[in-house]
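Structure record follows, encoded as structure tokens.
Shown here: the complex without one of its protein chains, the others still in place.
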Amino acid sequence: MIRIGIIGAGRIGKVHLESITYHVKNAVVKAMADPFMNEETEKFIRGMGVEKIYQDYKKILEDPEIDAVLICSSTDTHASISIEAIEAGKNVFCEKPVDHALDKIKAVEDALAAHPECKFQVGFNRRFDHNFAAVRKAYDEGKIGEAHILKITSRDPEPPNPAYIKVSGGMFLDMTIHDFDMACFLTNSDVEEVYVQSAVLVDPAIGEQGDVDTAIITMKMANGALAVIDNSRRAAYGYDQRAELFGSKGMVATSNDTLSSAVISNAEGVTGEKPLFFFLERYMESFSEEMRQFVNACENGGQVPVGIHAGMQSVKIGLAAKKSVEEHRPVKISEL
Amino acid sequence: MIRIGIIGAGRIGKVHLESITYHVKNAVVKAMADPFMNEETEKFIRGMGVEKIYQDYKKILEDPEIDAVLICSSTDTHASISIEAIEAGKNVFCEKPVDHALDKIKAVEDALAAHPECKFQVGFNRRFDHNFAAVRKAYDEGKIGEAHILKITSRDPEPPNPAYIKVSGGMFLDMTIHDFDMACFLTNSDVEEVYVQSAVLVDPAIGEQGDVDTAIITMKMANGALAVIDNSRRAAYGYDQRAELFGSKGMVATSNDTLSSAVISNAEGVTGEKPLFFFLERYMESFSEEMRQFVNACENGGQVPVGIHAGMQSVKIGLAAKKSVEEHRPVKISEL
Amino acid sequence: MIRIGIIGAGRIGKVHLESITYHVKNAVVKAMADPFMNEETEKFIRGMGVEKIYQDYKKILEDPEIDAVLICSSTDTHASISIEAIEAGKNVFCEKPVDHALDKIKAVEDALAAHPECKFQVGFNRRFDHNFAAVRKAYDEGKIGEAHILKITSRDPEPPNPAYIKVSGGMFLDMTIHDFDMACFLTNSDVEEVYVQSAVLVDPAIGEQGDVDTAIITMKMANGALAVIDNSRRAAYGYDQRAELFGSKGMVATSNDTLSSAVISNAEGVTGEKPLFFFLERYMESFSEEMRQFVNACENGGQVPVGIHAGMQSVKIGLAAKKSVEEHRPVKISEL
Partner (left out) sequence: MIRIGIIGAGRIGKVHLESITYHVKNAVVKAMADPFMNEETEKFIRGMGVEKIYQDYKKILEDPEIDAVLICSSTDTHASISIEAIEAGKNVFCEKPVDHALDKIKAVEDALAAHPECKFQVGFNRRFDHNFAAVRKAYDEGKIGEAHILKITSRDPEPPNPAYIKVSGGMFLDMTIHDFDMACFLTNSDVEEVYVQSAVLVDPAIGEQGDVDTAIITMKMANGALAVIDNSRRAAYGYDQRAELFGSKGMVATSNDTLSSAVISNAEGVTGEKPLFFFLERYMESFSEEMRQFVNACENGGQVPVGIHAGMQSVKIGLAAKKSVEEHRPVKISEL
């Protein structure tokens, strides 16, 4: 039974608390910390059976009864707390992105190099989604041959509020970072070069913050495949999350999940349901699955499914994408 | 080059004229006859290059330059003109149904027995539809194993006008007769027994004519399979024409044809096009294909794809269905 | 917090234990009883946090700390334990069927009439399935108008072993009973008349037990709609569970659930995943939802979503279906 401490009691921290409590058999959340812990949150956490509740996360790191910590605090603290946790001898699950600055991620890499026994997983939950996992599985099984073209469609149902845009690091580090990781995962390859064509078409307020809301991102993968991501901050029909991998022997493609398969035919047409609207609804099962695999790695000593390399790659691609927009040219990852 | 005379210049006669002219390479329509031939129709026919236009169909039967006749006159004349044509040495394509009375169909069978060289085809065009033909092909190729359950959905977009109901012979002989033939075609078997559960749900005026407009018809096929047809005289979304054959190794199923594959996703849902509304639009290609196969049989001497047996079977099943409604019990074909 | 005792620790008892523990927030399983309780089962139950484990179910009925009992024992005990539980003042969730004999179900009805405060729910979990619930919702919202034709396809992935056939009450009371309930649920109506066309096409051993394995069942609903169920004990492609409701304004139809939406296009064709194979996989979420609604009715005093009337109806239809096979004729529910 792996004993877990969760650092950060915001939305994603609570999601992991519920996942572990209800869907991970060999783990239990023993402690949770948040500097802004309020009464309501504390009541909820206690109701889930968590014994130790703190404001100071260091209490978790000091606790010898804790085997693993989940770092769900604000992004700017991910790297430093990760290093502290690694040095405290804990296994670590760190939410994405590890940081926006490459040197800080490098510092985590160094800490891990010094503690090779530490299990360190980055929270790219979409790798565990049933649809995307099925794409990778088809590829691994040779069903589509060598990868030639990967297409990812990733469109949010609603833009974030403009205040958030400023602190988010911009669309590429906030939203597309998931798609960058997905590109690497689905082609089983790193990225070599990135080119972005982008625009502000959804909301001028986003442009006023210096960000974009619509983009087509082309990538050359290290294994020779080409990849393209299309992003929008607002799809009128909901959360659009699809992938298509085309190769020498065929293609595998996914469509969106819906609440039911019911289709209504009437005088207006033949109408099915919209995609699930909210990311927690859409990806809930993937959050449980990433936890199960992290806990298994901690318990049985195998490799974590998403390591620090993925955490570094995704941010590098994001920074290259930003540079491509600024300089309006293709940018190599090796330039960073 | 097969030289054809068409008897009857109504809607279906004109459909065949166009099909042969534009889509059948080794045939030409030389003559056309209709007792009510009017100026507009005559102009249309002549514009299609037909040289001989008559009111009296006997002129076609007497013409030694005519190899084959299409009987597209009113149902009550199908059998007698068929016999005359057979005896005149013509090959015959007869629209469905051959007749509503079994003894009249029997008389055609007798005439054919006396003229074994005659090619006699019944106009069950749906057998030549791309979707239904693909179901039978999958079955013939063993892809679904032995047939266990056949389901046919057949719903018209609009009920006929009440005046037509009276002369139509009722829903089973007018509309379902196509589905009865399809049941035999798709399972490659005759029918042994029929049971009907029916109702008047679309239009009370249909009930006042002594007919029904909604029905579920269960059949036991001679090869052991079970079959079910569901009929409605009005589907709000258009012409619904589907089949599903389930067997020991799997299932083959078809969906409706649409004008395009375009699907619109918006705040209301994910909406594709309605099925093609009108039977001529839906089945146009099948009318050409049945002609091509009839002409080929005439030219090359092979078997016609739909013979008098199918013409007899479908009417027997229709009469058994009527009897099942009247006596509210399963009726065997052998009882007729 | 509703305190629950589960009577019967077989497969379905364990399913409910897990559902309540992980997915029902306002309930807890306090006790579980099974005359054949073994060590392994006991360990599992205790691991889920159940405090009281018995062989004798009466201990649960006597326990004043228990608010509601789930009756998951063998079918022949459902009715008698239900009555005991009702008289002991417990709320009751009874697995389907309540019994195979109408007089025994009547006895439960009588007990309930004498204890109107008792919440009594029958375990027709499919009513809570996302797809079937969406069909009923579309109907309730008037999107398809008045119901004309209901079609249910229900095919098992594999036949039960022949030994089970004997004790199962036959296909209609064992398997189709779910579909009978679904017919009533989806049309929001009772059944008036049943006709069955059936066969032994899957396995002769089933026929040797006096049962059938393939059937088309036609029904006339009390509200005038027609309904048809097609059943097979073995679909080569997995568990086939679909419904289609056709009405005056349109149609609503569902398709099968799959593990993922991935579709592979290659030289062989365009291939998606098979339906989920196992009923627990397919319907797991519906088991949780029926529990949530039962617990809510117990806690808040509202009506249960599936009462004794549904339990009675479904068995009546099953018995009428058996009679229809024996006498080869349509059978009215009122004849029973």
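Labels A, B and C are assigned to the chains in the order they are written; within every chain, residues are numbered from 1.
Keep in mind that, in the parts below, a residue touches a chain if its C-beta (ideal position, glycine included) is under 8 Å from a C-beta of that chain, and two chains touch if they have at least 3 such contacts.
Just so we're clear, the structure is a prediction, and the values are computed from it rather than from any experiment.
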| item | value |
| --- | --- |
| Options A:Gly8, A:Gly170, A:Gly250 or A:Gly272, residue touching the unrepresented chain | A:Gly250 |
| Residue, one of A:Gln121, A:Thr214 or A:Gln241, that touches the chain absent here | A:Thr214 |
| Options B:Ile264, B:Leu280 or B:Leu336, residue touching the unrepresented chain | B:Ile264 |
| Interface with the undisplayed chain - residues on chain C | 235-237, 240, 265-275 |
| Chain B, residues in touch with the chain not shown (by the definition above) | 22-23, 130-131, 133-135, 138, 143-144, 249-257, 259-267, 273 |
| Absent chain, residues of chain A that touch it | 145-146, 148-149, 151, 153, 155, 193, 195, 197-199, 201-202, 214-216, 218-220, 224-228, 230, 232, 234-237, 240, 246, 248-251, 328-330 |
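The rule is simple: only the chains that are shown with their structure count from here on.
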| item | value |
| --- | --- |
| Topology of the chain contact graph, where touching chains are joined (line, ring, star, complete, other) | complete |
| For chain A paired with chain C, centre-to-centre distance based on mean C-alpha positions, whole Å | 39 |
| Inter-centroid spacing, chain B versus chain A (mean Cα positions, whole Å) | 58 |
| Chain C residues counted as touching two or more neighbouring chains | 249-251 |
